[in-house]
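For this depiction, one protein chain was excluded, whereas all remaining protein chains were kept in their positions.
And then subunit A:
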């Protein structure tokens, strides 16, 4: 009937217990205050380190401080899409009732982080490269990621039945996953203005700890922000589907 099952019988405990949306809502309620507290704390420490602990770059001066938001935003843009892809596999292979909720809820958050990566990169590029934008491999592939996020959000919203919308979107998400390695390796495969990877390298990071540590703290802060917002958005989506179910029950039982 196209309504998410609310009465999933699950094997004992573990992650399968959370497959039940009602149990999952209880889990979110318990976890959220801790996640919000940890996110705020990480941002306080991360922002302090970005401005007062990390030195100015000998070439870029203070402009290098844009990196502490640009790089984590770009990582989370790819993290968000990777999570949507894993969720899509969860939906198509195991038909996990929360997989589609997870994928759909992650899309606007991923889009926001991709927007941040693009806009902060552009603002950083103008004083350092002398241009706001360049149609090179890295920048273009991230712009494609942003457009894909928007397209997926539009697809979810254009199909009324969440089950049908979820399946169609899951297939499209997995097709689009090809863009993630392209973004990651674009700076190695093609000539680009963008610098190559300096943290996630096979031979280890090549940047000084005074810059690396604030960057990693900000990356963890961004990850906590993403996960916290994702849990909140999943809670909204579960309630939205519950409302849809109740409205159908109300409509089928006729006027009171």
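Keep in mind that, in the parts below, a residue touches a chain if its C-beta (ideal position, glycine included) is under 8 Å from a C-beta of that chain, and two chains touch if they have at least 3 such contacts; residues count from 1.
One rule holds for everything that comes next: contacts and distances are computed from a predicted model.
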Under which of the names "Heme exporter protein D", "RNA polymerase subunit sigma-24", "ABC transporter, ATP-binding protein" or "Phospholipid/cholesterol/gamma-HCH transport system permease protein" is the non-displayed chain listed in UniProt? "Heme exporter protein D"
Of A:49, A:112, A:137 or A:215, which sits in contact with the chain we cannot see? A:112
Given that one chain is not shown, which residue among A:124, A:177 or A:224 touches it? A:124
Where the missing chain touches subunit A, by residue: 6-7, 51, 56, 61-63, 65-66, 69-70, 73, 108-109, 112, 115-116, 119-120, 123-124, 126-127, 225, 229, 232-233, 235-236, 239-240, 242-243, 245-247, 249-250, 256
